[in-house]
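One chain of protein is taken out of this complex; the other chains stay put.
Which chain is which? They are A and B, in the order written, and residues in each are numbered from 1.
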Amino acid sequence: MQNYVWLIPALPFAAFVVTLLLGRWWIKAESHWIPILAMAGSFGLSIAAFIQIRGAEEPVIVRMWQWFSVGSFQVPLAFQIDQLTAVMLLVVTGVGLLIFIYSKGYMHGDPGYYRFFAYMSLFAFSMLLLVLANNYLLLYFGWEAVGLCSYYLIGFFYHKPEAAAAGKKAFIVNRVGDFGFGLGVMLIFVTFGTLDYTGVFAKVAGGAVGHNVLVAIALLLFMGAMGKSAQFPLHVWLPDAMEGPTPVSALIHAATMVTAGVYLVARSSVIFASAPAALLVVGIVGTFTAIFAAVIGMAQNDIKKVLAYSTVSQLGYMFMALGVGAWSGAIFHLVAHAFFKALLFLGAGSVIHSMGGEQDMRCMGGLARRIPVTWITFMTGALALSGVFPFAGFWSKDEILGKNFQAGVYVVWFVGLVAAFITAFYTFRMVFVTFWGKETRSDEKTCALIHESPKSMTWPLILLAVASTVGGFIGLPGSFGVIQRFLEPVFSRASDILGVAEPSVGTLDIVLMVVSLVVALMGMGLAWLIYVRRAQDLPQFFGALFGPVYRVVYNKFYVDEFYAATFVRVAVDGSRSVWHNFDEKVIDGAVHGSAWLWQNWGRVVRPLQTGRVQNYLLGILIGVFVIVTVVVFL
Amino acid sequence: MAPTPADMPIPVDWYLYLSAALFMTGVVGVLTRRNLFIILFSIELMMNAVNLNLVGFSRFHENLTGQNFVLFTMVVAAAEAAVGLAIATALFRNRQTLMVDLFDRMKG
Partner (left out) sequence: MVEKILFIIFAVMTVAGGVGTITRRNVIHALLLLVFTFLNVAAIFFLTQAYFLAVIQILVYAGAILVLFVFVIMFLNLRTFQEQEQTHRGQRWVALVLSVLVLAEFIIVLAGITFVSAKGGFTPEAITAAGGSTRVFSNALFNQTLLPFEVASVILLVAMVGAIILVKKEKAANVATREWEPDAESPAEAAEEEV
């Protein structure tokens, strides 16, 4: 493992460099080959690493070279491979590979084709660096790099003002979280004198550090996680990020990058386990976000926006799991979610592709017979997301809810159950509005052009659908859970600190499963009643039903407006005031004043510039005389 | 008078006084004369003053580096003379004069 691990991130990086340099003039429409092959290589190596790390008690550290060396501040460029990293590697490279292949069909003919693949490769490199890092600074590097790639790719259609604005918004909102993360990294170094995971965790477990400091570190790290994983109140950037191309939404804003926050908390599980107060915050934020985003998702009309809010909600579930110390449950849901949410996004992309770019669900309908492969796979993803037996989402969501129930936080469990109900509702609202019905509510030209997507797009869909169907069986509850046992060495220390009981399957688990399955079916049934049975195919029905509440939900609880009226307003007004009062008067005054001063000074001394060399030489002689006189005789 | 190795008949200071006098003669020439050729001559004077210095100290310290250096000074002097004369020729062709104070196009 020592000798090939570096290739996992290096291959996408090489693909990035080659594609960026040669893509525009030379490779052009063939730009997809190098990134796809690089991803396939990384995927293969990830599998190899996965197999080799299986069952290892200690993580494998691969040191490449020294990155920083300033006094006691030593940061190596080194990789740490343990079971958590291996799972993340498989998710990133596996889902990434499928999405790369999908992009070949989806982005076909785009003028920025090579640019797209170059940025995607750079993203893959950054994300792999993020999960492979063995210390917090390298993690931070990857963290910022994925943020940068996210910015590039959201603003991929940079000629669209909304896309450019969405990219900026994502970057700025993330900055809020990353500010906290950066402080957290610094605090870690100040407290522990090292940034290596192993060193930090050993010191935390040794109990040498005060509880309050640990809470502060954990909260600062979680702040970063909130930004990256779009948790309330920093969730606002993710729905806007849907301005990017759909494969980007699938890879970055559903399957991998947004789960980096979950990964960070899981990676730092020892710190969080030692700081129960911070863990409580994680749980509360996650729970609130899960239901909050789910409610908003009910009222969206843009198919990608629904999925975006669904992603926020599902990320909330993961934090909910982390909040009670169900580390492997969170990772399990992360994996399952990566499968079915990537599937749903790619399916949505396929729908959009076939509709010639239309994203509004109100203009769709009756697509089931027109694009059957997309319909079946999308349906699979929807079932998985809703948590229907036996699809992946059922097992992972149930794991989270069950862990919360066992931990005794019934409020969280109940809220999670409600959120599951809403999830099932909005998911099937989306399915019914998009695929059900007899005719498509769009103009004739678009209707005539509806077609199934090319093979490069449908095959990834099929593979992801298979994964979403059977993927849940890696995480059966209790002692049957493969992934739980696989991840055990990583989380054993944190679980010991928290004192989480050994999992066992009892009647309670079965009951809870049945309850959540029933809830999910109820949500689907409600959607069916409203959107199929009553043929009320538009959300206006909701409007009539709930009136003002609907409007508030439709407007996403006015969070954006609140930010615009407070933070943005203050920043803009303050900047304008500084601009007029300080910049224009003081700074410009100083600049103009100094220009005026030197202009006139130049006017005075210009005669000295006679253009005659001998005058200048006389100046040198005078200088020699003065210096010698001063140095020797004074 | 400074102490001098027993076998060195001339005190090293003398070289320095001579060198200083010759150098300042060259400086006066460069600063006061208008004719480009005289100025080039004056520069040669200054270089010779430096050479005297180097040779004197080479003898004084019983070290041959100084003498080697004189050879390089001569190389530079030769190069300077060649380029300087070429510039003089080009200037004379363009301006029909060699009085350097007339070349003041760089005036501020």
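A few points about this structure:
Here, contacts are C-beta pairs under 8 Å (C-beta built on N, C-alpha and C of every residue); 3 or more make two chains touch, one makes a residue touch a chain.
This structure is a prediction, so every number in the text was calculated from the model and none was measured.
For chain B, the residues touching the absent chain in the complete assembly are 2-5, 7, 9-10, 12-18, 20-22, 24-29, 31-35, 37-38, 40-42, 44-45, 48, 51-52, 55-56, 58-65, 67-68, 70-72, 74-83, 85-90, 92, 94-99, 101-102, 105.
Those residues of chain A that touch the chain absent from the view are 614-615, 618, 621-622, 624-625, 628-629, 632-633.
Rule of thumb we're sticking to: only the chains that are shown with their structure count from here on.
Inter-chain spacing, taken between the CA centroids of chain A and chain B, is 73 Å. Those residues of chain B lying in contact with chain A across their complex are 27, 30-32, 100-101, 103-108. Across the complex, chain B is touched by residues 606-614, 617-618, 621 of chain A.
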